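All protein chains but one are shown in place.
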Amino acid sequence: MRPELLEYNLDWLFAATFNIAKKTENATEKELARLLQFAPYDSGLLTPLLGLGKPAITFIDLFGEYYSNIVNAKRDGKKVVMTTFCFDPSIFYAVNNLVPVTLEIGTALTSMLWKRGSYDFMDFCTEVGFSETGCSSQRGAMGAYLAGAGAKIDLVALNMGGVCDTNANAYSFAAQYLNVPYYGLDYPSQLTTEEVRRYHYKDYRELIQFIETHTGCKFDIDRLRELLEEKKIQDALLDEIEEMQRLVPNPVPGLYHILIYASRYIYSGRKKYTKMLREMVEIIRKNAAEGRSGLNSGVEKCRAFLIYIDNYSLNVGMWDWFDQNGIAHMGNILSRTFSEKAPYTTGIPGTTYEINTRDFESMIDSLADINARMPMTRTIRGPYDAPNMWLEDTLSLAGIYNADCCIYNGTPGCRNTWSNVKLITRDLEKYGYPTHLVYADSFDGRVESWDTTVMRLDEFFRIRGLL
Amino acid sequence: MITAGCDIGSRTAKAVILEDDDILTYAVIPARLDPRKSAEDVMKIATEQAGISMDSIRQIVGTGYGQKEIQYAGRLESEIVCHAKGAWWNQPSARMVIDIGGQDSKVIKMDETGKVIRYSYNDKCAAGTGRFLEIMADALGVPLEEMGEKASASNERISISSQCVIFAETEVVSLVNEGKEIHDILNALHRAMANRVASQARSLVVEEDVILTGGVAKNSGIFDALSEGIRIRIKPLEHIDPQINGALGAALIAKEIDRS
Amino acid sequence: MKTAFYDAATNIDLDSVRAWKEKGGKVVGYTCSFLPTEVFYAADILPIRLRGVGADSMEIGDAYYGPFACTFPKAVLQLAGSEKYRFLDGVVISNGCDSMRRLDECWRKMSEDISDTLPSFFHYFDVPHKPEGYAVIWYMDQVKKLMDSVEKHFGRSISDENLKTAIRKQNQVRKSLWELERLRAFDPAKISGTEAFASIVASTVMPRDTYAELLLQCIDTVNQKKDNPLGGRKRIFLGGSVCDAVELVALIEKAGAVVVGENVCFGPRNENDLVDEDANPIEALTRTYLSGSACPRMFGWYKARLHTITERIKALKVDGVILQNIRFCDMHGTENGLLERDLEKIGIPSIRIEREYGPLTETGRLKMRVNAFVEQLESKSNHHEAMP
Partner (left out) sequence: MSIVAGCDVGSLTTKAVIINNRRIVAAAIIRSGPRPVQSANEVMEKVCSEAGILQKGIDFCIGTGYGRESIEFVDEAVSEISCHAKGAQWLVPSARTIVDIGGQDCKVIRIDKEGNVQKFVTNDKCASGTGRFLDVMANVMNITTSELGKLSTKSTSPIAFASVCTVWAQADIIKHINARCRPEDICAGINAAMANRVSMLANTMKIEDDICITGGGAKNDGVVNALGGILGRRIKRINRVDPQLAGAIGAALLASQRTRNGSNR
């Protein structure tokens, strides 16, 4: 890796960028343009973000705070835990001396925000022995922490065993490389049986122990209850947003989705996240009342559902393109919560979670259930065509949103989906959903040039008569 | 009524001029570095051959990799649609078209009206395109035109593993060193290439009739290898150069536009 | 008998297996060394390790798998799709890794397009990703489920007695395999890696009793041998992804080295892999098969693995380690990175090599690296002599 890169601390760069951007809340166009010059290396994420108004400001504020906490962790005598996006972080906030660092979020931000993208960090991972073909979603940010260009990591905890190899593999590598303790929750290939549930509970309790041993401090029950109660409110808000997504035209701006899931992965259970969701709901309600589409153009020509994740390799290029073409972004599996009341839940027992704050034990059970039902841990843990797995989820979602088409966008590093995406595409087509496979890498712009990606997308929408 | 189609590909530029339902003339030229130039040249040649002037052409549809550079095109259409249209017009029984060009290979499924149902491009890697065979022909010092027959003269079955065009080349060299016969190596190359395309066709579920188009369809060796790969006999286009199929489709679309 | 092993290691259509079928015996294929094969022998069914030997094209494998997946399961699918596995009465697929577990879906889908390619017994064996805690109970439960469905489907009953017998006999094989390892530990090694590895791979595809006998004979004859051509050769240990390629070992030995051990998912992994013959069989099997350090799919257990491997490397007096991984095998690819780092720390030169599964054709670049590595090891030793 270029030596000069080590001179910047990634977390600090984020903190600085967001804290500056935050100040633009009620700035004029001119002031804004001026201010943004001070946001280091912004490659054009902030401007479209700020275009979203209130919720975006809260989002930026939230991220500024999040990264400031990481930067100041040592000063404040806190430990830093490296974790993955599909892990509900509220548990970390329930002990008073722990700050989570979520790699995938870091990678996405680095790719979207930095002029030079996250290439150098990705390549650094390869240089220190991590498989070059591994998923890019971790490599981007992981490189920074391995290279010492980010916060010092004290422990690693995640929940990807049995769900995604490359993911779990990346974290166990990081733990090994940095020589810090590692704990991974493990998930069987099914979801609903009693044994599985027992496994989840047992495993999660060992995680709790792990955290207590390595942070040397006990869980604060009241704080945990507070977080979970807050999470209930958040779930309710999310359900409302989901519900309103079903309207034609869809009143939810496509970019909201990334705000929704990015913040959830780092701030679930915290007040700022609730604030952002409230502000969103307000705007969405207004749009809905006026029958306005969430698209800038205002005209919804087509509704696309992303059956996996979004593309972050070029700022918000993908959302822009959708917007320009009047395609409503119906979210992807990351925007889902499988809370019991979520509109698309199948009602099959065990497929959703319920938050119970009666006592510590029931709260721990709830958290175990939540973690086992995060978007990925819930949807792609088993065979794609098994009950309540990828195919069924996709069909039910595409159905209630009455999507016109499906799009797969992921990373070549994802063995899990690239080993069966051709099959699910085939099935979705059979069920009448035109489905497009994007060969690009969500985080690494070098895999396929953006022009090519767009050219193929455009071709798909035209040939399949969607526009 | 006269219409035309122009297909600016990565390796060659093609133009077809239609008078109602008959092909007046067509031209195929190697692509120039600048696609705009290719478009001008190929059209000039075609119109001269037909002995007509540009403005006597009612409608021109452009397609292919360099379509955006075709100044005179009245409309642009994707290669997928053009190839489907051309092949279906020539063979109404066609349900699947496999087009292997210089830079990519496409598999297209269509219904009995020639409408595209599904399609796919070659997976990431360049092995499985005409370029692959070109580089190999070059490495073996065999003219492209003769590759096919030479390959079918093979009597020893050897296999080429390398997925990479560039590395396959060194693999070929080492096979030559081992004293393998050129036609056996060629045969292996054709199978290696065909199998990549075959897997592409199989993922869309093969349906008869299957038609092979694009410049590579001029290569008899590919027909056998590909048919073996999908376990179904592939058909050629009848009485026309498969390389112009895209341009032909474009010309046909031009005609339809003008009707409506 | 060397040729019998070599034949078994390099083909899937084996006389011994055909003989078994002709006696009306059943054959079940499995995908990962975490599967307790004793269960099948207890039901008088022949378990064979599924491999992709001789898959020289991928048009079927690539039709269902995406382009970014390991070629090992792809090759297995390719063979299944070209009806090479017609003789199987059943298949057990386990979640060894993501590419491998998706073989379940790909195989089923493929059978919709190519008729009679799906054995009537098609079982998914769910192995946890940690060797302790509730995972143990989970694994035992999986074994019970497997036994049930075997009993139901094949109309056999698996008594504790049958299981114990199977365990006892399999232990015999394990012991012999360690005997073989000890022959390789001699300096100079008493048996070439090519020969030894062939017999190791064969152990996963030949009927157990036939195999056990041949192996003992093989060990005898090796013990008898007086002359030893393997003196003075650099001693190589081969590690990494699933590997059944005897040609690869042969290629390394052609470069003037001798391969004295492997950790490539075929063959013994650690000395204490004997199954307790007195304990409750299912518990005993679980303890052995789930034992910690087997393979990188047990995330977070690297240190334990490093330990066992290092111990073996020392016991085998290894001069250099070749760590290979199949492209897109991230778990082994990454682990190889760590192993290289840590082995070199303790002064054992190592090299990482990425390859595709399948027939070794273009060997030019591979040869170059292997030769250079052996030369590197040799120049080292000259070097030490040079400066006392």
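We just call them A, B and C in the order they show up, numbering each chain from 1.
The rule is simple: a contact is a pair of C-beta atoms (placed from the backbone, for glycine too) under 8 Å apart; a residue touches a chain by one contact, two chains touch by 3 or more.
None of these values were measured; they are calculated from a predicted model.
Within the full complex, the chain left out of the display contacts the shown chains A, B, C. Screening A:19, A:47, A:68 or A:126 against the full complex identifies A:126 as the residue touching the chain left out. Although one chain is not drawn, its touching partners on subunit A can still be listed: residues 1-4, 123-124, 126-129, 132, 445-452.
Listed here are the subunit B residues that touch the chain not shown: 10, 33-35, 65-66, 69, 103, 124-126, 129, 131, 139-141, 164-167, 169-170, 173-174, 176-177. Of the residues in subunit C, those that touch the hidden partner chain are 327, 344, 349, 351-354, 364-365, 368-369, 371-372, 375-376, 379-380, 382-383, 386.
By our rule, only the chains that are shown with their structure count from here on.
Mean C-alpha positions place subunit B and subunit C at a centre distance of 44 Å. Taking each chain's centre as the mean of its C-alpha atoms, subunit A lies 42 Å from subunit B.
For subunit A, residues touching at least two other chains, in rising order: 412, 422, 426.
Shared interface positions of subunit C, i.e. residues touching 2 or more other chains, are given as 63-64, 66-68. Residues 63-70, 73, 95, 97-99, 101-102, 104-106, 108-109, 124, 126, 128-130, 133-135, 137-138, 141, 296-297, 299-300, 302-303, 325, 327-331, 333-334, 336-338, 340-341 of subunit C are the ones that touch subunit A when the two sit in their complex.
Residues 412, 422, 426, 429, 437, 439, 448, 456, 459, 462-464 of subunit A are the ones that touch subunit B when the two sit in their complex.
The part of subunit A that touches subunit C in the complex is made up of residues 128-135, 161-162, 164-166, 168-173, 175-177, 182-184, 186, 188-190, 195, 198-199, 202-203, 206, 383-385, 412-423, 426.
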